[in-house]
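Missing here: one protein chain of the complex. Every other protein chain is in place.
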Amino acid sequence: MWQKAKALNLYKLLGHRGLMLVMAAMLLSAGTAWADDVSNAKQPIHFPHYIHAGKFKINCMYCHTYARRSKVAGIPPVAKCIGCHKHIPAVRNKPRIKKLFSYWKRKEPIPWLKVHDVPDFVYFTHKRHIRRFIFQDGRPTQQVCGMCHGDVKTFVTARKIRPLTMGWCLSCHRQFQGDSDIGKPMPAKRWMIPVAATDKPVMQVEYPQPAVLDPEHPKTMTHSEIKRMSDRLPKKIRDHLVHAPHDCWKCHV
Amino acid sequence: MSRNTWSRRTFLKAMGLGGAGSALVLSGCGDTDIINEVDLEVRKEKVEPQVDPQDFVRPGIAMFYASTCQQCPAGCGIHARIRQGRVLKLEGNPASSVNHGRLCPMGQAGLHGHYNPDRLTKPMIRKGGKLVEVSWDEASDTLKSKLGRKNSKLAWLSGAISGHHAALIDAYLEAAGSKNFFVFDTLPPAVGHATNEEMFGSAMPRYDFDKAELIVSFGADFLATWMSPVHFPTQYAKFRKAPRGTLVQIESKMTLTGANADRWIGIRPGTEGYLALALASLLAQDSEYASRVPASVADELKGVDVDAIAKLTDVSVERMHHLHHMLASKNPSLVLSGPSAEGVEYGSETARAILLLNVMLGNVGKTILPRSEAPFPNLTPRMGGWSEAKAFLDGLDSGKYDTAVVFGTNPIYQAPEFMHADKAFSKAKYRIAFSMFPDETTMACDLVLPIHSYLEDWNTTMPAYSPEDGYLGLQQPVMNPVFGEGSTRSFGDLLLEQVKVLDPKFKHWKNYEAYVIGALTTMKPALINPPKPTVPGQTEAEGFKQGILSDGFVHMKVNKPKAIRAKVETVNLPKPPQQDSSYPFRLIPSPRLGLWDGRHANIPWLQELPDQLAEVVWDSWIEIHPKTAAKLDVETGDVVSVKSSKGSIKVKVAVFPGIHPEAVAIPLGQGHTEYGRYAKGIGVNPYSILEPKFDAKTGELATYATNVQVTKVADRGPIVTLAHGDLVLENGSNSQAGRKIVKTVTARQFDRTEEEG
Amino acid sequence: MALKRMLENWSDFRKDDYYDDTPYMWGMAIDLNNCIGCGACVTACYAENNLPVVGKEHYSRGHAMHWMRIERYWDDPDGNTDVDIAGKPDIPFDGHHDNSNDPDAVTFPERGAHYIPMMCQQCNHAPCEPVCPVAATYHSPDGLNTQVYNRCVGSRYCGNNCPYKVRYFNFFNFWEDLPHPLEMQLNPDLSVRDKGVMEKCTFCVQRQRAAKDAAEDAGHPDYVEDGAVQTACQQGCPTQAIAFGNLRDPNSEVSKLWREHQVKLNHYEQEKDEDIRGYRVLEDLNIEPSVMYMDRVRDTEA
Partner (left out) sequence: MDKMKDIEWAKINKDVLGSLESPRMIFWVVLAVCSLLVAAGVAAEAYQYNEGLGVALMNRPHFWQLYISNFIFWIGMSHSGTLLSAVLLLTNADWRKPIYRFAEAMTLFSILTAAFFPVIHLGRVWNLYWVMPYPNERTIWPNFRSPLLWDASAIFTYATSSALFLYIGMIPDLAICRDNAKGWRKKLYSMLSLGWMGRAREWLAFRKTYVLMGCFLVPLAVSVHSIVASDFAMSIMPDWHITSFPPYFVAGALYSGCAAIITLFVMLRYIFKFEEYMTVDIMDKIAKLTFAIAMVWNFLNFSEYASIWYSNDMYEKEVLIQKLIGPYWPVVWGMLLCSTVAPFAMAFEKFRQNMWAMFVLSIIIQLGMWLERFQIVSPPLASNHEPWTWAVVWPGTVQMTITAASFGWFTMLFLIFCKVFPSVSMYEVKELVFHHRRVSARSEIEDLDKEKEEALRAQEGVA
């Protein structure tokens, strides 16, 4: 985190010099490509999402298992990859699988490059969004994840296809919620627009989900139970106007 | 109570699945908060998943591990907040009866000791006069060759120590056939311990603060540096609830306790005992009190000349009568004797005079409670003292010992000049240091072994002052070694290796962890309701381990203590020494809550924490009463030279109202010549100029008995205080200037309203 | 849009009890009878909130970044080094006043020091809020005095206008040369602040958020149990002098204390019974601080 502060600082310093500022501004405006596309940054393992998510239709949250429990989705631990792959001898000799196993032998973490990266001062929790759209509205997982991460099941390694800027977040939050109140329940059908042309509901949420995010209470709730619980929530949750344009403090720590 | 319930449970589960440190892989997950590096070409962070985490590890969700604080001998229970295998915050363990979920500044700042950039990461061996970094193989071979053999001339010096470290050291020394185990810690009141032992049969009887209506403390700074910086404040809070107890502090330099006293009495330094005697004589006129002590003693007391003592102590007769009136009216009370009273040649006598008051007032058994003898004596805390340090150094000096092992203490920094600690050290044939930091003593050794911090290591600790008998605090690694495997090592492991060589009994312990857990398991029958397995499918052993580690401490069964039978003899204080006109001032080396005795001078947070009284940071200073300052024609910021018969130091003046005009105080903790970037070269160490005066009875160094002369030196420098150093307006930082910022009401009003409310 | 909204709801903005229907109003109560001035709270704050250690030189220039400081006064509001009390001490003798008439008498602060922990008071009529040109600091519905770091342009007007001077400005980039591995201690729940940004106590907003998160998962998003949120200073305090909680919740410890000590949030002078200890520092400025202090107590008969 501290290095991150340093990195931002360096970037700002870049911006400081009058000319460089202009250049940086131009580059940024030239699109998020320069800043956010990692096609120029090679991932240690050429992970094929299109096989896992696309071909085998593995639920996103099978690997990114923290998404519904924590504010971060989490990169699957190496053990998880191994857990399946040691039972799949067919692909065992592919170079990238070899590489995977070499990491496992060395008990080394895989140094992935971070693709979806929001600044430190941003407070974003996966948990809230997952619980809202998947468990409450019961929408297909890949569609919900696709809202921000794009049609991953067609990718190889993940790409950042949404800007993930404040303006972009607000574009949803405001468009569907009126002016200032982030967090008001959204009308469900608005989101039924498929994320990509090839998109169709992948699988229904039937597997048990923890209702309370408590690892020690794996008390599972059916979807209807969760629905009932969520209906108990008061309608006006955190629904106020403030002097400033938005409740900045909800996102900015 | 202290946090969201899940964390506690997570942490229970955590322990259920074996050691924390051993299982966590120190590397980030999908969270934004661990960045191993930032690739600047694409301005991307690396985000590294864990290799094989346990399923209770959640990126972005913190867990809490219980352990025990080692920042001072008090042994408070702590909860360490962990995220992605990094410890981020230390908090008190609510279940611990020592600190009830609270923590002092030093405990909070343990993190900066743990993550300190100046920690030793490689073993070092002295080659050709200077220390060079070597591989662990070489180091451990050398260690084996030096310690792994019988050697009766080996001397071991360690800081205040308890629990299984102490037990293991004992075991080692026994195996090595050496009897020379010395414990040296500067602040624990050795004289007081001895006197308590003598009078009440236990070095540290239990004090019941909240029962007491009146506490009269002769320089016992129990809110800050008197044995337990957190426990006594928690007691104090109870003591101050309505009906509010009264606190009278009698000392020559205002301590934090004095700053919170209802009446602070600035007494002439070194005369506390006489005042106590005077009070005793006033009490003795009442047969009720006189009857509690032997007749001979009572008669002795009748003969005391109160007026003379009033002159001597600079405490007026009215004040004494008033004190007497209070002691008589408020019952039960508690009279404490502290280091500043005991730190004189006649320290034991002073302590006895002070504790005598407790006997006369009948506090014994009411506010001073007996101890039951400890079930495992070899685990009990050993506070040690200056006498042992002296014995150790003299031994080295005389060649009695050839190998010196130092662990957890820093004599070369702390011992006064006249002890010539460095010279004594150089005399030893071989010097070994187990140390975390490059402190003075460590750098003077031949073999330096970097050890784990207390947040990376296993151990058990018994509190210096434990509120209940049989309390044993457990310490476990809350994260992997900061500098990675192969850098630092566990002290326990290193020593256990040597013990194994010498003593086959220890062969079967894989490592120190196994040793500690094994020992605890054998203690199981002796424990009060040892934990059972909670998670289905757990074995008994796992359940036990999980249970005790998640509590962070165990309670040992103790049998009911016998009532105290106070042993009282006549107090015979010597005639007060005449004030030497060439050294007119008494030097008070005052300990700070924060830098303690100097061991925390390398912790940035504590260097930047203002002194509670003088509000000075990053510096040392000499506190002088305004009157004296006027006489010496100095003001805050001037530099003075403080000269004793054993040396002199230059230090800046901070004019300070809470000190007797005949005393000057220099805080402890600064004046390091080594010890890393944050400590090195800041300020001075008052201990360095102490005079060779010792308590007649115990042979402890009389740290408060040095007389000095103070002379102004030309140059002056800024004193950096909380209120902007030398930029402060006239009295700006001391006066409320009529604003109602801190208001005061009387205890009477307080009690009335509290009872109503 | 903001402008539109502001004009539409102008009456709301002018309302005095603007936030009265919000579920939270965080408040604090500090008992100076218990506070011993040890500084545990200060260190805890350093550890929790990523406060930089500035070092001697910066400290001497007044660039220190402690969000919480302990002020030590030697005199009472009326300027006596002893105590001022309603009602005379029963014992006429009093070391200070007695020999105050003879010049060569030694005087001590015989009633000890006056300690007070001073942090952002989260005023409800905060002077710092209206003056910020970019609305980087403004009032949250929780009664917090929020500072949005990355909106701040560093005009420092808020700092000037703060009567308590508890806003701290990053005069330098204090993180530049933080030696490894100290950065591993930094709390990932909040950012480190960069050069040119104003910062201040947040009532540990990251802990509040965690608690709210848990509460939302537990199914009651608009109610956090009392004690579920503890500020770092409160948690560390050895004498438990600090109470923190939700003033809206009538059963929370802090709101009980406020009631008991008859301090009302939106009054600038409290009509109180005799001897009630509750007060707020500089409340006569009508800034409605959310931190209540309780008088220091001294036994004048001692």
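Each chain carries a letter (A, B and C) given by its place in the written order, and its residues are counted from 1.
To be clear about the criterion, a residue touches a chain if its C-beta (ideal position, glycine included) is under 8 Å from a C-beta of that chain, and two chains touch if they have at least 3 such contacts.
This is a predicted model, so every value here is computed, not measured.
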Sole contact to the chain not displayed, among C:156, C:259 or C:272: C:156
Residue of C:169, C:223, C:244 or C:279 touching the missing chain in the full complex: C:169
Option touching the unshown chain, where C:181, C:196 or C:227 are the choices: C:196
Touching residues on chain B - with respect to the absent chain: 722-724, 727-729, 732-733, 735-739, 741
Contact footprint on chain C, counting only the chain that is left out: 1-3, 58, 61-63, 69, 71, 73, 118, 127, 130-135, 138, 151-157, 159-161, 163-165, 167-173, 195-198, 282, 285, 287
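Going forward, only the chains that are shown with their structure count from here on.
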A-B against A-C, pair bridged by the larger set of C-beta contacts: A-B
Intercentroid distance (Cα basis), chain C paired with chain B, Å: 30
Computed distance of Cα centres, chain B from chain A, in Å: 49
Whole-Å separation of chain centres (CA-atom averages), chain A against chain C: 37
Multi-chain contact residues (two or more partners), chain A: 1, 3, 6, 120, 213-214
Junction residues of chain B - those touching two or more other chains: 6, 31-34
Chain B residues touching chain A - in the complex, by the definition given at the top: 6, 9-10, 12-13, 25, 27-53, 55-56, 58-61
Residues of chain C that touch chain A when the two form their complex: 1-2, 5, 9, 12-13, 19, 21-22, 129, 135, 138-141, 144, 146, 148-151, 173, 175-176, 178, 183, 186, 188-192, 194-195, 205-206, 209, 213-214, 216-219, 221-222
Touching residues (chain side chain A, partner chain C) in the complex: 1-3, 5-6, 8-9, 12, 119-121, 123, 125, 127-128, 179-180, 212-214, 229, 232-234, 237-238, 240-245, 247-249, 252-253
